[in-house]
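Apart from one protein chain that is not included, each protein chain of the complex appears where it belongs.
Each chain carries a letter (A, B and C) given by its place in the written order, and its residues are counted from 1.
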């Protein structure tokens, strides 16, 4: 009979992680469970950096970026001896099961805990939207809106000076942030790892747009392809587009979460507690076609997130 | 063979309408069509307030709230003689088919045009999310984030003074803005037209939350239920919650659209042109489970939007 | 020799109060002093709700709205017997001097403490900008930007539907929020307590603007004049301006402070500590012509803030 659950955030931080921590905590308290926060992810688990969370402890955190539980990389957790130290801490604090919020990598640790007999449920907390079996991750919508806000600002300058900006956005090997912000930003083109591109055609499109009176442009570039400077260099060989390159950088990881990210985090957090109450573990929560789903973590390790490639074509269609 | 399409916005304005206008225009231009903008909705159609749109005309409008085509109420269009005047204008400008962006009401006019032989496709442009056969309308996500921004600000004051705010949000008879902003805003309760409420229980929940150390609270109230002042009055009879009532008002209809609204508007706009190119009319575009769909407008008139009632329970579960 | 200072916030909360709390704390720590936070203003002082603040305690609060020290109204502090209870608490905690952040009203309490031998310095923390001997108060710039953000959103809708919005903003009897947001929002008119208005002339201006092709308008109304509904009612008798009235309400008191408010709060907070270190008390800090100044609180009680009336004429000049 589960009485106490632990919660941690792991990997890179993402807006909405606090909303998920709040949701797990409040749902568990509503169900009569006790809740313990584990600081610094798996590192803090092993170190016993663990504290009890009551209802007021998560007041108003829903609106804050970052993670109140801190996060850290901790590759050492791959070793069984280290895992056992983590298990010892769970025993010490009487924690029966866990929710781990983080990227793909965090799920490996969560699966190990499950295999040791401590059910763990994973929530997809990353801006990169690169986790299989979920249409959206917690933090993605905020990162897209942050990138978009930057693109809007750059568009002001691009229009005033009739320039072309190459804007490098995050997403590691996933082009979703790039495609969403390109459609939303009215970009002339989007370059992503999942799709070939032909730099001559990019240049040709810019030229014909200029002839139609569209004298400024935004090109969104996913970081997984190359750096903005490099791309601008290559492109500049095919014409004078008044190019400027800019890399949005770490700002995309922070900021108050959007409504969508908070709602998603809240739904997923509550659902994770329900799964734990059903005695389940080793599952990763996702949302597919607006429905909350869960899949075995082992299935995720052999899968790949399906990028929203229909948006690639849409950028093309609307760039006229 | 369709050569020229018209586009108009009708009913209350919503953020993302310009993104839809741009998407329809650009997609049509990409497909070799000519595009005409019709100002002031059906009133402008009848008056012949119509102008050609080229690619540059919709440059950078994607980021702007409101509608560059203006909007107006025009109940006169119910009369056939008035419709025929509109048809005459379509003939004059050589317009073969139309896209109408607006709320439920606008679809009646669009259907009339289709019945007269001029295919018209409707796009759901309204913040209220009250249109059947679509999970989301264009403008909803922006309105939710605007309401949320206000709730976040009110939470600062609520926390500083240990007050309870009753926040009235828009949505007409639909509780979706209320439920989304309540979940995202960490509200203690949400009151919507689609669900009963018991004011004594609302008060009881506030009291027990105060005993648990949660001394400030937000209650989100959908405008379709009653006014914030009235609700606060009623609630004040059951205890001293340091109540303040606030009505967010028209700000919810404006503002630069969010990424999600711009992407949705872009997708729907392009899809509407595709439907017209297939010779279809009298259809309303929607998005269901992340897929673009279309339904006969006549089906919509007898249907009701399915509110996101699962979020009502979620507010309850996380209000502990 | 001063060793320990106390800090409190009093009256209505204002964005930037936390920045001031941080500045007072950090500056005092830098100078080798100890710092104590007093919760709930003078009520908390009397109740002894007092805790020590170290450097990390004010980490990152600079960006948050509201006040981490809470605030409360406490008219009881006018009585000497109540003041003496407060003094007893100061003695108990060994607090030698205080900084009080709040509106005009808070200064009365601060002066009493000074008269009892405990130097107190007042910082002007209020959105209303209604404090004498200071050009700007902490929170004013944020409130103006919040009002402006709303006006921008309303302008989208006003333009789309060719409406006139009457927007009621805060400021009590001071028209500064109204005038600043009116200039910045491109308003057609601004109605404030410090200046007569003639509703017929307001109507005449709207009419001539409509004839010049400016078919939508914003009128900013200071709450100290009357309510938006009432004003719209009166105005509607002089023509059909498609009027809508909206009251921005409490959102103007919250939100993350702007850069200007944070800088002002930081400057004033550090300056207050310097004054205390010079053995001064009973002074109110202000900023005049970009210089930090201090004046005897007794002088303030007989004075009136000078509103920025030059902006009233500017609205007029630019409304053409």
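Here is the rule we use: contacts are C-beta pairs under 8 Å (C-beta built on N, C-alpha and C of every residue); 3 or more make two chains touch, one makes a residue touch a chain.
Note that the structure is predicted; figures quoted are calculated from it, not measured.
Partners of the chain left out, restricted to shown chains and counted across the full complex, are A, C. Interface note: of C:244, C:262 or C:312, the residue touching the hidden chain in the full complex is C:262. Which of C:185, C:224, C:254 or C:281 touches the hidden chain is settled by the complete complex: it is C:185. Mapped onto subunit A, contacts with the missing chain fall at residues 9, 12-13, 15, 17, 64-67, 70-72, 146, 150, 152-157, 159-162, 165, 244, 246-251, 253-255. For subunit C, the list of residues touching the undisplayed chain reads 19, 22-23, 26-27, 29-30, 54-56, 59-60, 62-63, 135, 141, 144-145, 148, 152, 155, 159, 180-181, 183-186, 209, 212-214, 256, 258-260, 262-263, 266-267, 270, 289-291, 310-311, 314, 317-320.
We take it that only the chains that are shown with their structure count from here on.
Taken as a graph of touching chains, this assembly is arranged as a line, each chain contacting the next along an open chain of partners. Highest inter-chain contact count (C-beta pairs) belongs to A-B. Two copies of one sequence, subunit A and subunit B, touch each other mainly through matching residues, since over half of the numbers at the interface are common to both.
Residue positions of subunit C touching 2 or more other chains: there are none.
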